Every structure is written in C-alpha cells, then in structure tokens.
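Only a single protein chain was left out; the remaining protein chains are all shown in position.
Chain nomenclature is as follows: A and B, assigned in order of appearance, with residue numbering initiated at 1 for each chain independently.
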Amino acid sequence: MIRFCCERIFQLIVVMFCVSTFTFILLRLSPGDPASILLSMNDVPASEEALTNLRIELGLTESLWSQYVQWLIDVFTGQWGTSYVSKEPVIDELLRRLPATLELATAGLLVMVSITFIMGIGTAIFSNGYLDRLGQFMALLGSSIPSFWLAFILIYIFSVQYGWLPPMGRSNWKNLVLPAVTLGVGMGTVYARVLRANMIELMNQNFVKAAKARGLSKSRILVFQVLKHAFLPIVTMLGTSFAFMLGGSIIIESIFAWPGLGKYIIDAISLRDYPVIQGYVIFASFLFVSIHILVDIIYVLLDPRLRVS
Amino acid sequence: MSTNIKPLLNIEQLEISYYEATKLRPVIHDVSFQLYSAETVALTGPSGCGKSVTSQAIVGLLETGFEITSGHILYKEENILYYEDSDWQKLRREEIALLIQDSLNGLNPIRTVKKQMIETIKQKKKWLKKDIELYLHSLLSQVGFTDPKHILSSYPFELSGGMRQRVLLAMMLSLRPKILIADEPTTALDVINRDKVLSLLKKLQHDFELTILLISHDQSINRFADRVVQMRQGTIVI
Partner (left out) sequence: MKEALQTNIRFLFGGGFLISIILIGLLAPWLTPFDPLAINLSNRLSPPSWNYLLGTDHLGRCLLTRIMYGIRITVTASFLIMIFTVIISLPIGLLTGYLRGRMDHTFMRVIDGTLALPDIVLTIAIVGIVGPGFFNMIVAIIMVRWATYVRLIRSLVLKIGKEDYLLSARMSGNSHIHIMKRYILPQIITPVIVFGALDMGRIVLLIAGLSFLGLGTQPPIPEWGVMLHDATSYFQIAPHVMIFPGLAIMFFVLSCQLISDRYRKQEGSTPRGVI
C-alpha cells in the first residue's frame, strides 16, 4: 500500500514536471512578447527603454535554459507570478475562485449520481421493458447534446419563459440548479447504462445463483451481492467524472456567469493575462492528477482483492 | 423400497421446455423419480441431458427461457409448482438446499466468509452474537476445516476452489435442510479431492440426517449412492 502511494506521488510529480515543461515551451513559441503586452496593459507607451528594463526585470534576457530552470523552481515552490490585470499573486486569485467551482462540480456530481442510480437500477431491474428503452434513448441523447446548448434551452425555458430560476450569478441555491443540471444530466444518463450493464452481468454470476439457492430474498441479493459489486467500477467513474465536471464547468461557468475558475480562465484568455493562464494549467493538472490518485486509492480500499496484492 | 412409505420428494412426469423464437421446445420430458428420507440417490447421465435443469426446477430456480410445461413436483406430498416467490424462498431456506453446479465460484468474492454466513443463518431466526460464533465454528469444522476462525475472516478469493466449495456446503447446511442436491460437486476437482468430497457428503448425511441427490456425469460416484437414476437425452432410462 505504501509502495502504491509512493508510486502514485511519483507519477504526480512526473506529470507536473511534464505539464510545466509543456507550458514553458508553448509560451516561448507563442506570438507576442510578454514585456510589450504588460506595458500596453498598463497603458505605458512601449518605448525601447521601458521594454528593455521590463525584459531584464522579467528575466527574459537570460538564457532559455536558465529561464527554464527558474520556471521549474517557481512552479514547484508555488510562485506562479502575479496577474497582469489585478496585480495580485496568481495562486491567490485561483484559490479564491476554487470554492465556487468545487461547489458547482459537487452539485453537478450529485445530479449525475442521482440520475445514474435511479435510472441504472430501474432499467436493470426492468430490463428490456419500456423503461429500458427510454433509458437507452436518453443515454444516446445525453451523450450527443452539447452542454452549452442544453444550458441555453434550460435558461430559455426556466428563466426566460417562466422566470422560475435565475439565469446567472451566484447568490443562493436557486442559482446553482440550472448549471448543476446542465453538468450532470449528460453523464448521468450515460453512466446509468454502464451501471445497468454491470448489474445485469452480475445478476447472472454464480455467486448470485448460489445466494438464491440459499433462499436469500431478492432485495437482499440486489443490495448486498449485486450493487456493492456493481459499484466498484462506478467509483472510478465518479472520480473521473468529478474531474470532468471541473473541466466541463469551464463552458457552463461562462454561460451562467458563475464566478469560478472556468470563467476566470476564459476571461484571462481574452485579456491575454498569461501568468493566470499558465497558473491555471499548473493548478488544474495538480487538481486532476490528485483526484485521479485519490480515486485509485479509494478503489483499492473498496476492493479487498487489490488490497492484498 | 416398500410402497407404503411416502417419498419425501416425488417427481412425476416432469416436462420442461425452452422458449425458442416464440415456440416452446421440450428439453426434458417424462422424468419421474422419488427421493425417500435419508437415502442417497445418484442422478447420472451425459452432459447436456437435462440433469441440472431438473435440479433447478426442484428449487424453483429455472433460468429465464425455461418453463415447466407439465408434470408435478411433490415435496412432502405438496405440489410445489404452484408456489409463489416467497414460498420458494422459504423452501430453499428451510427444506431443500441446492449446491449449484459451479460451486467453486458460489461465493461473493469481495465479502468475507463470515458476513455471508451470518447473512445466511440470520434469515431463519435471530441469533445471539456468541451463539453465532460457536455455530459457525462447529459448522466449518464439520466440513473439515481445522482453523475455522481463519476461514471466517477470509475473503473467498483468498481460498482455494475446494475450500470455497466446502464453505458453500457449510453455508447450505447451516440452514438445516432436509434434502441436499449437489449438482456436479466433483467436476472441477482433482481425483484426490473428489473422493474426499464424496466421503464428506456421506459423513454429513449422517450428521445432519440428510437426504442427498447427487448429480454427476461421472458414473464413478454411483458407488456412494444407495440408488442410481440414469438420464439420457432429456428423459429417464432406468
């Protein structure tokens, strides 16, 4: 178990290293000189002298190699620079917006899980009936609908037509409903199919047959023998989908003006606030890989077969 | 067998069919045999002759697509074909235990033996915690385990196939059934373990006052049986 954790932490470091290198290369390749962008943002006329001074200040005159080493050191010590726009440290800006995004992702996950469970178990029990057909159809739709389009449809129905729910902002729980549903519906219907398939496969397993032969009741078998088993792959999926919720929230946050990380990065891109963009990449990869590792560990804890080996 | 003793289980003219493209096709027909109290009967025949289907029909666990189309199954002179789901569950719980064909994989691999055994015995009555321990220990030692405590705390995937089979056997016996149907108990085992299991069944029959129906394609089990019923191509030949 300790070895397993160490291996995972090593993986995290390697990925962080790769991502940092990658962003460094991209930034050097990108058109536009940081110094002139910074100057024009501060409305300072880009005189040759000012440019040179700023280049020296930003360390742009040093060799590419030493810039790279400095960049790596900065990344791993959490010094991700200051935002061109707000002049505040990037890491503070990111951390300030994290709770809103986590809130949205959790709500989306909640919607997803409820849909997965209700539809998955329902269609597994009444497989090949009308409910099953409906589930199949919904999953097909759920994986084809662009989330940003669904967001508009929901806004149009619930905010514009009936005025039940606010279309944007983050003041109370009502604001959360539409973005969370948008995030959760698509994946929920798809995972419901996965849960259904898992459960049906398990119901034909020998240990279920043997449990029936011992006279265990149907509901007991369903809950203790089948669901617990079917849940294992779902746990991994929950983890990955939480990560995808965070990712998907970029678009959703921009539509619903939700003041989280996603909206922030889109705003930063349009303002060409480079420190924020690269800070976001580092931050996001740290977040996602950590979740990935956490899921792996939970999976091992849940499945005793893996715990031993 | 004298005719005035009533059989414990009486199967008469059983016919089971399989749904094939909206048509019912009989897979076994005219199967009749009796089980009398405390005897061991071997039901043998080549693979695919309908032995397993017959055994599944007796405990009401036919797979989807199969259906009993005529005949009777009388247990203690009661026709069990008209049972509801809850009656079937009661029958399996208290009267007839079926050791399923692939009994080596008959345990949920990710729950401890103890949890699954307790779950099984709790259906019948409430137990005190310390009684449970004692009962489970005695059961496991009766099926030949020397270290029941270790077995109880294990996960099935940590045990060998033969061990899992015996655990399942102990689990079935924990319900104190009258009849034990063992479907191919020896097939997946090696030669040495085969005889061991059969001798164990013989011993258990004595300890638990069981009536045993042994199902196998292997004629060599006949010597453990009091009586042999032979099936071929979906019907009884002897």
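Convention: a residue touches a chain if its C-beta (ideal position, glycine included) is under 8 Å from a C-beta of that chain, and two chains touch if they have at least 3 such contacts.
Since the structure is predicted, the reported quantities are computational estimates derived from the model, not experimental observations.
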Point to revise | Hidden partner chain, touching residue among A:Gly120, A:Gly135, A:Gly186 or A:Gly215 | key: A:Gly186
**Study point:** Hidden partner chain, touching residue among A:Ile145, A:Leu165 or A:Leu306
**Key:** A:Ile145
**Study point:** Selected from A:Leu51, A:Leu72, A:Ile91 or A:Val281 as touching the chain missing from the view
**Key:** A:Val281
Exercise for review: Tell me where the left-out chain touches chain A, residue by residue.
Suggested key: 11-12, 14-15, 18, 23, 26-27, 29-32, 140-149, 152-153, 156, 160, 186-187, 190, 194, 233, 237, 240, 243-244, 246-248, 250-251, 254-255, 265-266, 268-270, 274, 277-278, 280-281, 284-285, 288-289, 291-292
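Just so it is clear, only the chains that are shown with their structure count from here on.
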**Study point:** Touch list for chain A against partner chain B, complex
**Key:** 205-207, 209-218, 220, 224-225, 228-229, 232, 303-305, 308
Practice item. Using the touch rule from the top, collect the residues of chain B that touch chain A in their complex. Key: 59, 61, 85, 89-94, 97-100, 102-103, 105-111, 119-120, 123, 155, 157-158, 168, 171-172, 175
